[in-house]
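Removed from the display is one protein chain of the complex; every other protein chain stays in position.
A, B and C label the chains in the order they appear, each numbered from 1.
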């Protein structure tokens, strides 16, 4: 089964959840990132997501592996959409199952923060008066080595 | 639309998520509570959930209201299953949407903790060698007034 | 007349989901004491009480028609 995917088609949430069901999990959390209309008062019309697909899949898998090491008996599945997305469309679905609920929340949160650091995916916002590639890290820390490290995470 | 329900039928996760979609939400989190096979090394065969249904719906709605006050622009939907549940069956689905992701995790976590405090739902665990009604609070704090208060929450 | 609802282990102990009995004028504490004795209920102390689907304190007074429910420690989720 492919636990980590980049998808050109709309994401089927239930299919992602099904991947992490396990008999010894009491909790599954999902994070569903959707396209928001307003950001800092500016109205988004639509977004274009682009990925360095082969590397993005590897980096999603790396995040899953990090989680399965940090939170024993967890199971992770992540799919990120690419292409044109309208308001309320789903950009990403992260599903994490764990034996106990606290871990399911924490591990899921870790996944989205890590995606925003190391997975080569970009979005271009389109407004009424223009468009721009968005880069979260521009306003954050620069990586002197070119390699982001886990220590930079806001855990 | 009924945002807070007690259901005798299996829960359709996507239907719960659909209830909280909003144009100004960038994040939706879901918590899916499933029946775990092993608890403290003991093997569960199946569970029976029972609810004081009319009051449970009111208390779920109260939790939703608490969340929508604490986390502005959030939207909440919760469905809890009753009846016989087998291993990996879904007992509860909580969906929360918010403009930004940190709130979606925190508000969702608040909902499950609060459910475990004030919503009149009980589970009876069935093992190979017996059965017992489980009561989380027995091992926790007693409410002197008979009324649990928000201050008791592990936030 | 009042309707009294029992759940979980209390329902098993009483042997009924609900009973009808007139408790008007009694406080919740008095109702608990009465029922604990009547049905030999060991764990009624650890149960919360709801009157008309809202949690009620031990000194709340029962009115005619009130629905009273005993809420053992809950275990949903």
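Everything below uses one rule, namely that contacts are C-beta pairs under 8 Å (C-beta built on N, C-alpha and C of every residue); 3 or more make two chains touch, one makes a residue touch a chain.
Given the structure is predicted, the values throughout are model-derived calculations rather than measurements.
Novice: For the full complex, can you list every visible chain touched by the one that's not shown?
Specialist: A
Novice: Can you work out which residue in A:16, A:76 or A:121 touches the chain that's missing from view?
Specialist: A:121
Novice: May I ask which residue of A:4, A:49 or A:110 touches the chain that does not appear here?
Specialist: The missing chain is touched by A:49.
Novice: Suppose we count only contacts with the excluded chain; which residues of subunit A make the list?
Specialist: Given the touch definition above, subunit A has residues 33, 49-52, 54-56, 58, 80, 91-92, 112, 115-124, 133-138, 142-143, 145-148 touching the missing chain.
What we mean here is this: only the chains that are shown with their structure count from here on.
Novice: How big is the gap, in whole Å, between where the Cα atoms of subunit A centre and where those of subunit B centre?
Specialist: 25
Novice: Let me have the rounded angstrom distance from the C-alpha centre of subunit A over to the C-alpha centre of subunit C, please.
Specialist: 49
Novice: Spell out, as numbers or ranges, the residues of subunit A touching 2 or more other chains.
Specialist: Where subunit A meets two or more other chains at a single residue, that happens at 101.
Novice: Please list all residues of subunit C that touch 2 or more other chains.
Specialist: 77
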